[in-house]
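Encoded as C-alpha cells, the structure appears first; notes follow it.
With one protein chain held back, the other chains of the complex are shown just where they sit.
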Amino acid sequence: MNPQQQRVVSVIVNGREYTGTVPTRKTLADFLRQDLRLTGTHVGCEHGVCGACTVLLDGQPVRACLLLAVQAHGARLETVEGLAAADGTLHPLQQAFQQCHALQCGFCTPGLLMTLKAFLQENPAPTAEEVREAIAGHLCRCTGYLHIIAAALQAAAQLRGERA
Amino acid sequence: MKPPRFDYYDPHSLDEALALLARYGPEAKVLAGGQSLMPLLNMRLVAPAALVDLNRLPDLAYVRVTPAGLALGALARQRQVERAEAVVQGWPLLAAALRYVGYPQIRTRGTVGGSLAHADPAAELPAVMLALEARLVLSSQRGRRTLPAAAFFLAPLTTALAPDELLCEVQLPPLPPRTGHSFQEVSRVWGAFALVGAAALVTLDDAGRCQQARLALTGVGPVPQRASAVEAALAGEPLDAERLRQAAALVEQDLNPESDVHASAAYRRHLARVLAQRTLQAAWRRAQEAQKA
Partner (left out) sequence: MSHRYIGASVVRREDPRLLTGRGRFVDDLELPGMLHMAVCRSPYAHARLRAVHLEAARQSEGVVAAWSYADIADISRPFPMFLSHPALKAKMYEALARDVVRYAGEPVAVVAAQDRYLAEDALQRIVVDYEPLPAVASLAQALAPGAPCVHPDVPDNVAAHFAQSVGDVAQAFAGADYVHELELRMQRGCGHPIETRAAVAQYDPFEETLTLWATIQAPHRMRRALAALLDLPPQRVRVIAPDVGGGFGPKAQLHPEYVLVALLALRLRRPVKYTEDRLEHFLATSQEREQLHRVQVAFNRDGTLVGLRDTMYIDVGAYTPAGVITPLITQTTIPGTYRLPHLHLETYVTFSNRVPMTVVRGAGRSQAVFVMNRVVDHVARTLNLDPAEVRLRNFIPREAFPYDVGLLYRDGKPMIYDSGDYTACLHKALEIFDYPAMRREQEAARRQGRYVGLGMATFVEGGGLGPYEGAVVRVEPGSGRVVVHSGAGTQGQGHETVLAQIAAEVLDVDLAQVEVRTGDTAGLAHGMGTFGSRVAVLGGNAVYVAAQQVRAKALRLAASLLQVPPEEVGWENGRAFVKREPARGYHLGELAHVADIGMGFGMAAPHPEWEPALEATHYFKAERATYASGVHLVAVEVDVETGQVRVLRYVVVDDCGRVLNPLLMRGQVLGGVCQGISEVLYEELVYDEEGQLLTGTFMDYHLPTAMEMPAVEVDHVETPSPLNPLGSKGAGESGTIPAQAALVSAIEDALAPLGVRLYEFPLGPRRLWELIQQARSA
C-alpha cells in the first residue's frame, strides 16, 4: 500500500466510530456515501456551489465534495442521519420542514438541514434576512426557498421553547 | 468529476512542508482550505503529482494582534477571520469583504492565505489586501521574505510565490483613526464571483478633509488594482458628494478590463466607476461617524 495513495481513515460520524481504508484522492462525500453507506448526504455539483453535500465537521458546516476523506481523519462528523433523536423523534428542523412544505424532491434537503442546525445554534433568534444569507450556499430548484425560510424560523422558535 | 491520482502528504511541521515543496517544485499543489483547488481537482483541470496538505501543521490558524498590526496565519479560516473581534474592530473592511466570499460553508474551510495564493482575478480578498496595504510573508527552505500585496499578484492565478514557497502569514498594518471603509460588488447572484468589486478606505484629518483615500478594485483586469488617480484626486481635499463623484470617474483611466462571457470591458469599466463612487461615499460617511465618535 502506497501511503501517499491509500490511507486508513477513522472518523466519528453521528457519534459512531468508523474506520476504512480509502484512496487519498477520494472525497469525503464519496467516503460517506460509498464506504460508510450513509447515503443521506447527497452530491449535486462537486464544485462547491449547490451545497447538497454539506455536513458538519467538528460542528461547522463544510462541503463534503471539497474535502478529501483523508482530511477528515480524527474528526467528528454529523450528517442528516444523525439529526433525529435516537427514538426516531424528528428534530424540530425536520418537523418544521414537513409542516411548512419546505422540501419537494428532498435532494438538497439534507445539506440545508445540516447548515441550519449549526446556524441556529449560533444564532437562535435569526431574522428572515439572516436565514436567507445563512442558506444562500444551498441551491434548491423545487421550492423557491420561501417555505424553507419559514421552516427555519419556525424551528428556531420551537428550539427557543416558544410556541410556533 | 473525480480527482486524478496524486501523492498525498500531510506534513506535521513547517520544515517538512517546505521540504516537500522543495522536492516537488511545480509538480506539487498546496492544499489549504481547498475551496478553489478541490473544484479544479474534481474537474481534472489540474493534475499535480503531489498534494501538500497544510491542515495538520500546528499553530498556523492564528489571528493575532501584534505591535505591527494584525497577523493572519496561513491556516486562518475565512469564517474565523470574519468573526474575530480584532478584525471587526480594527480591520472592518476585511470582515465586510469576507461576507462576499462564497458562502459560510465555504468560508468555514477556506483560508485567507489560500485565496491570495490562488489569485483569481475576480476574487474579493486580493483587492482588499491592496487597499489594506498588506504584507505577505513567504517561506521556503531558502529563507523568508516579505512582499507588499501590490508586488504579489502578477497575472490571473499567478503570484510571486516560487514553486517551493509557502505563503505563511498575512500582515495588516493598523489603520489610522477617523478611517471609514466600504466594500461593494456587483455579482450575478449572492456568493458568486464579483463582476467588479471595490474596496474603499477614506481617512479624514482633524479638519474633516480627506487625509488619505484608498481604492482597490477586483474584476477589472488580470490582477487587482489600486486606483491611484482617484486616490490622488482626493488626498488633502475637502470632501462632498460631487467631489467623490468626480474623483470616482477617474477610475476608468487606470483600468483596462477585458470582455468575457459575464461582462464586456465597457460594462466592467462603468461598474468600476459606479462602485468607486458608492464605496467612497459610504467610506466617507463612516469616516465622518468615526470622527464624531
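Note that the chains take the letters A and B in the order they are written out, and that residue 1 is the start of every chain.
One rule holds for everything that comes next: a contact is a pair of C-beta atoms (placed from the backbone, for glycine too) under 8 Å apart; a residue touches a chain by one contact, two chains touch by 3 or more.
Everything numeric in this text was worked out from a predicted model, so none of it was measured.
Q: Which displayed chains does the hidden chain touch?
A: Even though it is not drawn, that chain still touches A, B.
Q: Using the touch definition up top, pick the residue from B:46, B:274 or B:290 that touches the left-out chain.
A: Touches the omitted chain: B:274.
Q: Considering the complete complex, identify which of B:44, B:142 or B:285 is in touch with the unshown chain.
A: Missing-chain contact among the listed residues: B:44.
Q: Which of these touches the unseen chain: B:33, B:191, B:219 or B:257?
A: B:191
Q: Could you please point out the chain B residues that touch the chain left off the display?
A: Residues of chain B in touch with the missing chain: 1-5, 39, 43-44, 186, 188-193, 195, 261-264, 267, 270-271, 274.
Q: Counting contacts across the full complex, list the positions on chain A that touch the omitted chain.
A: Listed in rising order, the touching residues are 23, 25-26, 33-34, 37-47, 49-50, 52, 79-81, 83-84, 90, 94, 97-99, 101, 103-110, 113, 131-133, 135-149.
Assume only the chains that are shown with their structure count from here on.
Q: Which integer distance in Å separates the CA centroid of chain A from that of chain B?
A: The separation of the two C-alpha centroids amounts to 29 Å.
Q: So in the complex, the part of chain B that touches chain A is made up of which residues?
A: Those residues of chain B that touch chain A are 1-10, 34-35, 38-39, 41-43, 50-51, 53, 55, 79, 102-106, 108-109, 190-191.
Q: Which part of chain A faces chain B closely enough to touch in the complex?
A: 2, 4-5, 7, 23-25, 27, 30, 46-49, 51, 54, 57, 60-63, 65-68, 70-71, 115, 119, 133-134, 136-137
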